[in-house]
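Let me begin by presenting the structure, written as structure tokens, before commenting on it.
A single protein chain has been removed from this complex, and every other one stays in its place.
Chain IDs A and B follow the sequence of writing; residue 1 opens each chain.
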Amino acid sequence: MDYEKFYYIAEIVGTVAFASSGTLVAIRKGMDIFGIVVLAIITAVGGGIIRDITLGITPPMAFRDTTYTSVSIVTALILIVFLSKKIKILSLKGVDREFMIKYTQIASVLDAIGLGIFTASAVTVGIARGYMNNPFLLIFVGVITGCGGGVMRDLLSDTIPIIFTKNTIYAVASLLGAVVFIVLRPFGANFAFLMGASATVVIRLLSMKYRWSLPDVSSDLVDGDDA
Amino acid sequence: MDYEKFYYIAEIVGTVAFASSGTLVAIRKGMDIFGIVVLAIITAVGGGIIRDITLGITPPMAFRDTTYTSVSIVTALILIVFLSKKIKILSLKGVDREFMIKYTQIASVLDAIGLGIFTASAVTVGIARGYMNNPFLLIFVGVITGCGGGVMRDLLSDTIPIIFTKNTIYAVASLLGAVVFIVLRPFGANFAFLMGASATVVIRLLSMKYRWSLPDVSSDLVDGDDA
Partner (left out) sequence: MDYEKFYYIAEIVGTVAFASSGTLVAIRKGMDIFGIVVLAIITAVGGGIIRDITLGITPPMAFRDTTYTSVSIVTALILIVFLSKKIKILSLKGVDREFMIKYTQIASVLDAIGLGIFTASAVTVGIARGYMNNPFLLIFVGVITGCGGGVMRDLLSDTIPIIFTKNTIYAVASLLGAVVFIVLRPFGANFAFLMGASATVVIRLLSMKYRWSLPDVSSDLVDGDDA
């Protein structure tokens, strides 16, 4: 099996998923076409840019390889056309609802795949830079790369990052995938990549299916000011 | 003609324009004098800092050459004095209104010049770092440098970046200026700089005069949630 090709396709899938999520948030926030496209790009490549700046890789890969940015732009434009009222691809209310439920499900699965791939590929880059003996750094870089684009998306849309507020198993899925990768690394780079990315995807999808969540502490906390 | 001097004066003009815009936003947001001065500095030098970190130039130039920061501080302080009620330079209501219309016009022109200069100077820095053969990177760096300070200004004032929401030809003017620069670069660095910067300024000013705007897609979009 051609691993390089597999990674590549997986990264494109992740890029499409992340760019879609940026596009939808931007539309919801009433951004203009420039804002929508930029938010799609930033959501898709923002994590990788943070990864590269953290590891001292300049200019970040996203500025040198146009693939991911191009895919993000195309994704945003297709979604804009698709969601346009004038074009009425989704004209019937009933069809809309059904479509959106389907769409949301597909988007969640794509997003989980993106999270797994981006986390694992960041750990790969970290190891390539010589940090095999610093698992703490590798995990950090994995999680930041997986989640950073979404955090930048939320910052730029004037929202508290949703991974900080929803009790979801999201960053934790990324973190566990990075751990699996590092633990299995001695058994081979490709094997570790595949298992690590899969761990993230599986944990993320199971957590959505069975509504696993982080322990909800916020409702149980005394606010320092009011107490 | 002494190009170095010309560039230098142009950059100072751009710095004054950008620092003014930061000052006005900070005042509107009720910031204290420290916040106002910092926002003026960040708006003026923020784009350049992003440019330098992207290109691996550390510490960023803004931290090594005090000129731009000093100019930003002085700009903010002069504006604060000028807009102070106590001093009443602008005491008569009629004069105020006339003055503010004039001021807004002047500020827009200065800002357009700043946008053109900063975009072109970023492309120059990118080429100096050896990225002549990567036009994609050069354009990216040009636009980020031109627009980055304003985005940081808006982020720090808890606002969705206005270049994402107003349908204005702003980042696009920066982008087109960068393209003009790169296309004309074979005919000489100074010529390309002048034409690239001018292209941005002219496109920006014409777009304001004739109210050109990006296609307004937002009013035409079905929000994914409601559909």
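In this section, a residue touches a chain if its C-beta (ideal position, glycine included) is under 8 Å from a C-beta of that chain, and two chains touch if they have at least 3 such contacts.
Computed from a predicted structure; not experimentally measured.
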Practice problem: Would you mind spotting which of A:Thr66, A:Ser84 or A:Asn134 touches the chain that isn't drawn? | Solution: A:Asn134
Self-check item: Contact with the hidden chain (one of A:Val81, A:Ile101, A:Ile160 or A:Leu206)
Solution: A:Ile160
Quiz prompt | Listed residues B:Val16, B:Ile36 or B:Val217, member touching the removed chain | solution = B:Ile36
Quiz item: Taking the full complex into account, what residues of chain A touch the chain not shown?
Solution: 53-56, 131, 134, 136-137, 140-141, 151, 155, 158-161, 163-168, 171-172, 214-218, 220-225, 227
Practice problem: Quickly run down the residues of chain B that touch the omitted chain. | Solution: 24, 26-36, 38-39, 53, 56, 58-60, 63-64, 66, 69, 80, 83-86, 90, 96-97, 99-100, 103-104, 155-158
